[in-house]
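So that we are looking at the same thing, I have put the structure below in structure tokens.
Every protein chain but one is kept in place in this view of the complex.
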Amino acid sequence: MPRPLLLSPDRLFPSDPAQRDIARRLYREVAGLPIVSPHGHTDPSWFAGNAPFGNAAELLLHPDHYVFRMLYSQGISLDALGIRNAAADPRESWRLFAQNYHLFRGTPSRMWMDWVFAEAFGFEVQFSAETSDLYYDRITEALATDAFRPRALFDRFGIEVIATTEGPLDTLEHHAVIRAANASGEWAGRVITAYRPDPVIDPEFEGFRDNLKRFSDLSGEDAFSYAGYLAAHRGRRAFFAEMGATSTDHGHPTAATADLSVAEAEALFDRVTGAEVSAADAELFRAHMLTVMAGMSLDDGLVMQIHPGAFRNHNRWLFTHYGRDKGADIPTATDYVHALRPLLGRYGNEAALTIILFTLDETSYARELAPLAGHYPALKLGPAWWFHDSPEGMRRFRSQMTETAGFYNTVGFNDDTRAFLSIPARHDVARRIDCGFLAGLVAEHRMEEWEAAELAADLSYNLAKAAYKL
Amino acid sequence: MPRPLLLSPDRLFPSDPAQRDIARRLYREVAGLPIVSPHGHTDPSWFAGNAPFGNAAELLLHPDHYVFRMLYSQGISLDALGIRNAAADPRESWRLFAQNYHLFRGTPSRMWMDWVFAEAFGFEVQFSAETSDLYYDRITEALATDAFRPRALFDRFGIEVIATTEGPLDTLEHHAVIRAANASGEWAGRVITAYRPDPVIDPEFEGFRDNLKRFSDLSGEDAFSYAGYLAAHRGRRAFFAEMGATSTDHGHPTAATADLSVAEAEALFDRVTGAEVSAADAELFRAHMLTVMAGMSLDDGLVMQIHPGAFRNHNRWLFTHYGRDKGADIPTATDYVHALRPLLGRYGNEAALTIILFTLDETSYARELAPLAGHYPALKLGPAWWFHDSPEGMRRFRSQMTETAGFYNTVGFNDDTRAFLSIPARHDVARRIDCGFLAGLVAEHRMEEWEAAELAADLSYNLAKAAYKL
Partner (left out) sequence: MPRPLLLSPDRLFPSDPAQRDIARRLYREVAGLPIVSPHGHTDPSWFAGNAPFGNAAELLLHPDHYVFRMLYSQGISLDALGIRNAAADPRESWRLFAQNYHLFRGTPSRMWMDWVFAEAFGFEVQFSAETSDLYYDRITEALATDAFRPRALFDRFGIEVIATTEGPLDTLEHHAVIRAANASGEWAGRVITAYRPDPVIDPEFEGFRDNLKRFSDLSGEDAFSYAGYLAAHRGRRAFFAEMGATSTDHGHPTAATADLSVAEAEALFDRVTGAEVSAADAELFRAHMLTVMAGMSLDDGLVMQIHPGAFRNHNRWLFTHYGRDKGADIPTATDYVHALRPLLGRYGNEAALTIILFTLDETSYARELAPLAGHYPALKLGPAWWFHDSPEGMRRFRSQMTETAGFYNTVGFNDDTRAFLSIPARHDVARRIDCGFLAGLVAEHRMEEWEAAELAADLSYNLAKAAYKL
């Protein structure tokens, strides 16, 4: 007989009764706050077209590399899971997931999934081999109904605003449709974009020169001259801002920055747009462009996000056969102190500029990032990110950042996901963990409860709105 | 008056009553499971010859570098402790240990020792200056009895299987004696070996060229030609497997791997077997051989263990006067992401291969190892190792690994010790800590208790058997 699926109202709160009682009180006041999602990877076409999602596997298994990488790590083939394999029977792929659901014990994917199953779909029995078909059928049926179309879910989830992420070569046509729907009163959902220029900033990006060609076409500038290239950025940034963007995003392999003279930059630009690009030039160009982008942010007001430190596509065979974003990006040790100095030397003292730093290297929390953000006016700290978007990851973030940077140099929560249905679950985890963390401070008499209550609302809602100008 | 020696039945459980109650229930079901010890350094001659151990100092002080390094760090001379000093009176050395037993407060050595004193020898008063002679005499007397001979202790400790570690130059004669005793019904204890080829793989190992000579003799191959050298490995691996080995072990200074062409490898082999070996060539050869060994493991099914990151013999004076393994090996920062890529590029997607990674650099847990093991089918994570084989070390391991790698990419506990009497204590610490960790997840409603109960048995017993093919 299948076991009942129950989400405890006390989940993720400390079990110490004194702390738990405080956490409950704090959480009660923030649980229902709207969701502000200032950084993520949902697909704007969902909200533009509002077409129904497909079957259970298409929605919940195929796009979620957190999930299929774990199954793959235990020897289950990606083909069998239906990853880039249209021949796979989605019901069979779903069964593999169900049979191996125990692998996710102790992981955030398990918590997010259970929330989706219980709260979004109303299941009352646990997901397992035994209930695999029941789940597959009920989810697939639900997805065909209007209540599970993207806009209906957006509204039901209480999302106040969500940011997607697009490259400079994107025409933002889906955002245009959404804005038209907003203007006509057809739908009130606020979906904005963010400017992620890696494809035209990273000389090692696939098709860099082709990208510059298209960058020229779209911007009406000659993106093969340095001056034209900068003008193209300015133009596309302005266009993105018109379409609602309040931020840019930069996903470099390291946090390296540089601040070259115009002459040096022009010479470098010529080299990296040439036929052969050295790794050192590519790195230097990315580094220089971070500083350039910070300068443009100071001009146009877009908040700058830096997401460094992932070794992308670590598994060559997998990359060749299945492409990007298949769970084979691995964090590396990341220096910030030396790396950011050129940029900070130029713009770090600008209180009107906001640069939000993320890291995958937790050793930098207390050692580098908290001291940097606790000093430079331009810097703020992004939340625990990616592999660290988890209960223990968030606790390490708070316990290692707060004493030096305080809470007010942080910017609330980012869900950073393309798994749309998990968004409420992810924000709920963050709110519960923050309330639990604050409860610990109150229970140890390091803070008063009224202060913790203020902070709970700030961390759940206010700081994200303020930092991202939403 | 000496104080009573009491081992609390609740030791190492969380003190929060909700968590403690769950931990007690989980532990009750796994406390009595047999010990599976898949990696360690006990001496097979003990079980072959079954001779009585000597006196208290010989058994518990002289071989335990965890213990005498701490005494040495506080200014007590190794000579006085009887380390490589036959002239020292063992009773006097033992007294020094007793007088300074407070130095071990808060360390795992203290817990293991107290278990040995209370459970193995039945002491009811604490070890101290006052009880030093009582301890010395009672232990030394007990060791002369049949009940304290190696095989009797092995049986009494509930050891199902134990692996020792031998080099390729070892004839495994003690293992042969044990296997004969098994076959004749004289003794049922299962003692297997593991293949640790560092002495013939590391060109910087003492006597490398002499080792190769002996490697040739034992294998009947010409280990001074690259082809013969590889054949010699294959031969010795097969012999070790015949003698029960299910694994190999590799203790390199770094995790560097390389994947050279045959021509490159042959040229490198010629250089490292020549008169002068550069540090870079030595490192490259070790790196290449890890990949070669992985390939052989894929062929012969031996599980591959990699134990990198110790700076061996950091204290030159000590090494000169007292030799290896005297407490002066110090961990260093260790990169895995770049280092393992050549090997993983070659064999990482092989689900039939098992490579168990260890680290002394805890910063790699959440940043590198959990993402790698949570993706590559060939990788599993060894337990908290050496300095981290401790309550807090194990908690850090679980809290930093689990959310990304899950529990099922880990392999249970290794005691990794030559301190035979402490083996049950070490496994008991691991079981208690794991039960406490799981109890925390249950108490925070992140897992159900039936799942935790399954996991407690897996972490205590099943995973080690499965991962090491025991």
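Annotations
Letters A and B name the chains as they come in the text, with residue numbers starting at 1 for each one.
The criterion applied here is as follows: a contact is a pair of C-beta atoms (placed from the backbone, for glycine too) under 8 Å apart; a residue touches a chain by one contact, two chains touch by 3 or more.
The model shown is predicted, which means the values in this text are computed figures rather than measured ones.
Within the complete assembly, B:Met111 is the residue of B:Met111, B:Ile139, B:Leu340 or B:Leu421 that touches the hidden chain.
Note on the undisplayed chain: of the listed residues B:Ser45, B:Asn182, B:Thr363 or B:Asn462, the one touching it is B:Thr363. Note that of A:Asp133, A:Asp155 or A:Glu444, the residue touching the chain absent from this view is A:Glu444. Residues 16, 18-19, 333, 335, 337-338, 341, 344-345, 348-349, 351, 363, 366-368, 370-377, 379, 399-400, 402-409, 440-441, 443-448, 450-451, 454-455 are the ones on chain A that touch the missing chain.
Although one chain is not shown, part of chain B still touches it, namely residues 3, 7-8, 10-16, 69-70, 72-75, 102-108, 111, 311, 314-318, 327-333, 360-363, 387-388, 390-393.
Quick note on the criterion: only the chains that are shown with their structure count from here on.
Inter-chain spacing, taken between the CA centroids of chain A and chain B, is 40 Å.
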